[in-house]
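Once you've had a glance at the structure underneath, I'll fire off some questions.
Omission of a single protein chain aside, the complex is shown with its protein chains in their original locations.
After this line comes subunit A, so read on.
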Amino acid sequence: MNENLFSSFITPVMMGLPIVIVIVMFPSIMFPSPNRLINNRLISIQQWLVQLTSKQMLAIHNQKGQTWALMLMSLILFIGSTNLLGLLPHSFTPTTQLSLNLGMAIPLWAGTVITGFRYKTKASLAHFLPRGTPLPLIPMLIIIETISLFIQPMALAVRLTANITAGHLLIHLIGGATLALMNISAATAMVTFMILILLTILEFAVALIQAYVFTLLVSLYLHDNT
């Protein structure tokens, strides 16, 4: 039972070939590159959405922070499209893999911290000691702030992994329950099916929200450091 439940999270390998590369690269096919002056509807709509999102997200940053616009936009597109494609049945969602999320979170967080250290060394070190702390609390508070700094990338990665994995597991479980209940009592199966539909709608929202939260937090860490 446990083996079957988690089997959709095993990294796909077909006859010894790691097809996970193809699966991770697949969402980029959904975003064709604009080659003409006036593009088709799909590209225009995607371009408009990217402009909307980037205006919203980069409004709080100064000149230095806005150089990260390309990175943040590709990040939100990648996570959003990967999560949404993972809602298809029998698909593999790369963002359920802790490896991928750690590989995204740690370099991006480290980039923001190193940017802060290089350009505003005193200000970024000053984050470790909030203003107005009583003198005896200072050593403990510095330790706490350091821990909270180093936990940021871990929290980013684990938050995304856990949310998407939990959603997929719930869909599997409730879908299996609906199937099992169909022979026993049709009314209960209908109720469970309603729950499944509501859950799927929630998962659509969660897919987009998680992408947004990840990118927003990276952008906040950037804001602290530029």
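Convention: a contact is a pair of C-beta atoms (placed from the backbone, for glycine too) under 8 Å apart; a residue touches a chain by one contact, two chains touch by 3 or more; residues count from 1.
Please note the rule applied: contacts and distances are computed from a predicted model.
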So one subunit is absent here. Using its UniProt record, which name fits best from "Codanin-1 C-terminal domain-containing protein", "GATC amidotransferase", "Phosphatidylinositol glycan anchor biosynthesis class T" or "ATP synthase complex subunit 8"? "ATP synthase complex subunit 8"
Candidate in contact with the missing chain, chosen from A:Pro94, A:Gly116, A:Pro153 or A:Gly167: A:Pro94
List the residues of subunit A that touch the chain left out of this view. 6-7, 9-11, 13, 18, 20-21, 24-25, 27-28, 31-35, 47, 50-51, 70-71, 73-75, 77-78, 94, 96-100, 102-104, 161, 165
